[in-house]
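Here's the structure, in structure tokens; my notes come after.
Below, a portion of the complex is reproduced, with chain positions unchanged.
When the chains are written out, they are named A and B in that same order, and each has its own residue count from 1.
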Amino acid sequence: MLLIGTEILPFKAMAFQKGEFLEVTNENLKGKWSVVCFYPADFTFVCPTELEDLQHQYATLKDLGVEVYSVSTDTHFTHKAWHDHSEAIGKIEYIMIGDPTLTISRNFNVLVEEDGLAARGTFIIDPDGVIQAVEINAGGIGRDASILVNKVKAAQYVRNNPGEVCPAKWEEGASTLKPSLDLVGKI
Amino acid sequence: MLLIGTEILPFKAMAFQKGEFLEVTNENLKGKWSVVCFYPADFTFVCPTELEDLQHQYATLKDLGVEVYSVSTDTHFTHKAWHDHSEAIGKIEYIMIGDPTLTISRNFNVLVEEDGLAARGTFIIDPDGVIQAVEINAGGIGRDASILVNKVKAAQYVRNNPGEVCPAKWEEGASTLKPSLDLVGKI
């Protein structure tokens, strides 16, 4: 089933952020833009570079009114320990959700059932809790958080300017297209 | 269900390429790398810019041993007509598949059922017919084909160098990570 355009399913989970444990539910993702970034496991290889890369964009994303959540099937205890012991992870300021029940990973169709681990999926969710963009890579292929920022901007632009669309390779400030009957079959 | 890591499902469809009609099945996607790029409809707005952008990368992708397929739920007749009449589309040299039975769009979980149109999904498939990367954007948000090239390279690198992984923001030639027990918890 296509997840794009659907509202996120209910979940309740414990998370770690800046030295505190907190509970996060699907309701927390409503009312502002969210980026949810799944990765397989704490204390593994590609993951810290991806998460660190995401941290580098966190301020930018915050400025865009976006909250960022990382999710793995580890517990929030493990998230804290990783944060304590890893230099890269120790810099992370966004919310790290623990999903040991596998619920959230199943909700977003990224669970690798035979491993009990999430695939590397990134989701952009609008303030209505509706998924607007999905990117999932097989193990081994890293993601680029700077592209994510562009995509968030495009999604926000489309939401704020109903009736316009962002063409391929669109970047903030570039001209958009205003769909009209005259354009049909003309581009 | 997670599509990453699964083999593509069977399909049979008519396609258009460089002035010819041809039949394409899931078997044609085996034996080399493939990019499958879904879009909603011929003769619409964002689509031609995305497809044109993809054409710009076609030579590069061919050099990487990748075949490119675009798919919409239009017929191959309409693909030909679009190709005949649109300057942007007329440049396209890759294979344009018609999916009026909606089968392929359903196989890749990108069908918007109430519209009968595909969402903007891009899939990288390895020579075994196994999906390695997925990107899907809501209507209005364009894709950037140059990023796709990088992702293909990363996927190929991982396949050709078992035991290494591409960290975040990896680009061709950059150093990769060789997972080893010593690295666990050390990055």
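Basically, a residue touches a chain if its C-beta (ideal position, glycine included) is under 8 Å from a C-beta of that chain, and two chains touch if they have at least 3 such contacts.
The structure presented is a predicted model; accordingly, all values stated were derived computationally and were not measured.
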Since every chain is the same sequence and 2 are placed, give me the total copy number for this complex.
10
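By definition in this document, only the chains that are shown with their structure count from here on.
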Chain A and chain B have mean C-alpha positions lying a whole-number Å distance apart equal to 22
Can you tell me which positions in chain B touch chain A when the two form their complex?
1-5, 43-46, 48-50, 52-54, 82, 85-86, 88, 109-112, 119, 131-147, 150-151, 154-155, 158, 164-170, 177, 179, 183-187
